[in-house]
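Some chains have been omitted; the remaining ones sit where they do in the full complex.
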Amino acid sequence: MKAAIIGGTGYGAIELIRLIQNHPHLEIGTVVSNSQSGTNFSDSYPHLSNIVNISLEKFDAEEISKQNDIVFLATPSGVSSKLVPELIDKGIKVIDLSGDFRLRSQNEYETWYKHTAPAEEYLSKAVYGLSEIYPEKIKEADLIANPGCYPTATTLGLLPILKANLADKKSIIIDAKSGVSGAGRGLSLTSHFAEINENIKAYKLGAHQHIPEIEQVLKDETGSLITVSFSTHLVPMNRGIMITAYVNLTGNISTSEVNELYREFYENQPFVRVRPIGIYPATKEVQGSNYCDIGLHVDPRTNRLTIVSVIDNLVKGAAGQAIQNVNIMNNWDVTTGLDSIPMYP
Amino acid sequence: MKAAIIGGTGYGAIELIRLIQNHPHLEIGTVVSNSQSGTNFSDSYPHLSNIVNISLEKFDAEEISKQNDIVFLATPSGVSSKLVPELIDKGIKVIDLSGDFRLRSQNEYETWYKHTAPAEEYLSKAVYGLSEIYPEKIKEADLIANPGCYPTATTLGLLPILKANLADKKSIIIDAKSGVSGAGRGLSLTSHFAEINENIKAYKLGAHQHIPEIEQVLKDETGSLITVSFSTHLVPMNRGIMITAYVNLTGNISTSEVNELYREFYENQPFVRVRPIGIYPATKEVQGSNYCDIGLHVDPRTNRLTIVSVIDNLVKGAAGQAIQNVNIMNNWDVTTGLDSIPMYP
């Protein structure tokens, strides 16, 4: 199958290319970058020299849908919403890595993203691609809204305890830490090396556009309106997200029981690994891979559960989960092309 | 005044030396390192060449008290408890940077530190040296238990809202992030470069020995038994601690009112800076300095206050606060020797 990638010079696209190259059933078709069309891909990314010898092209929905079997949009939010309709109308399946089609409510989208929401007609076609939770819907989808990096780590960390109805739903606090690649390749002072190296920085407290996305999943899965506290922090590293979530427990349950609960919940999920009691995951342990690793601790002093959940933001938080969704859509084994070992150290 | 430093080759001692050198009324007297006595200081630390030309000495309470006016202990916990009595008995004032004399309860100490507590007689002499909160007691003290790095950032961040009686005391969650220098110069796999670089690591969830220290201060200042959730994370940088604390508010109060409350609380405290609304501090903004910078956000969706508090763990979290306490003890201006600008970037 040939895959087109739109938004070809961002980190999301680069990671898609790395993963597609490793995938037995996918190959790179068209790569679109309006800003750099006509140039060779390896001019922007010398690490692709001798591997991906492709010219970047301008966006042309007609050509793309003729020459490819699937399209990945690795475009910024606000751009995907404009490109998706044309592509969908040509009958090609689309995986959108931006936030544009994740929120079902146009209102919510416009409140948090501060620009115009996609048309209702296309929003309603979108399936939220949290692979472990919605495989059946993903299988049938024409348009996948690929989850955000923070929401992936967060919802995989929270759902088992919430669905077991053991958590006080008003108590949920998520303290998120991210590597800098999550901010993309666009230049900004907060991604300027000397500013963020040797530094931790809190940003967008209570204001991150991933908040409504998390709350939408939690509501879908529990039936309750859940409002979370969500704080984001930039950490001086390239890849990796860790969320530390805090939940008040409603009954008496030990760390070992919670651990068992999580292991059962993810029993058939090859990409979610639950650490043994007393061991917490570190982001490096999933570097370059599609794993989400989870550690759990119940503090008997407060009867509060602490959940540590880590992913590689560019893999399970973006390109990897996109490939996982393609695997599901095609009835391929879910690990196809995604079974490489994390790069350590 | 001559200052002796015991534990001379750890990072705490090195930072004391940097600060003392900058202090108009202090000078370095004896520096003790049992493991490296007899060698020149700059053999272990070439950055001190041509500046501090001193031989490291063996511990000798008699000599130390004769030749110095004050003693800083930058020794590990479990060591200070053995050295303090002898020094105190010689009549010299002692600032202990370890955790040995911070907890008033021997039981608590032994529960969390896992070794024998200091004798009651000496524990009772110790004054907890949180400079902004206990200046009157510090002024009279013979033995200062200098606060831990996490407790300093945490209690300075929490006390204004707690003392204003606006917080649900059962709701306190502290998510702490620290640079690696906090783990000291002793070799261990968790401080091994390739293991922690490009990584975030959660550790000692609900089990850190700074928990009872924080709770003791909160109880002393509010009169209530307060149990906190406290999680610690290692971040790939040398210096800096950030704590992000979450507190449920008991009434309706806006970010701007909380901001005003904090500004008033710290009005006469030169080392605590409250950021304007919508701005959160980063650890680099206090690098190398004795500041504690605080940012505040009330989320109206959850009526929860998020507090971001940052310090340099080796300065305000250790050596700087120790000097600040010496300034208080001597009725010198509290900023004496501590007024240099943070090193940025």
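Order of writing sets the labels: A and B. Residues in every chain begin at 1.
In this section, a contact is a pair of C-beta atoms (placed from the backbone, for glycine too) under 8 Å apart; a residue touches a chain by one contact, two chains touch by 3 or more.
Keep in mind that what you see is a predicted model, and the values were worked out from it rather than measured.
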{"item": "Size of the entire homomeric complex in copies, 2 being in place", "value": "4"}
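Keep this in mind: only the chains that are shown with their structure count from here on.
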{"item": "Cα superposition of chain A on its sequence copy chain B - rotation in ° rounded to nearest 5", "value": "180"}
{"item": "Where chain A and chain B are represented by their mean Cα positions, the distance between them in whole Å", "value": "38"}
{"item": "Interface residues, chain A side, partner chain B - complex", "value": "170, 173, 175, 177, 179, 194-195, 197-203, 205-206, 227-229, 231, 233, 235-240, 242, 244, 246, 280-284, 287, 295, 297, 299, 301-302, 304, 306, 308, 310, 345"}
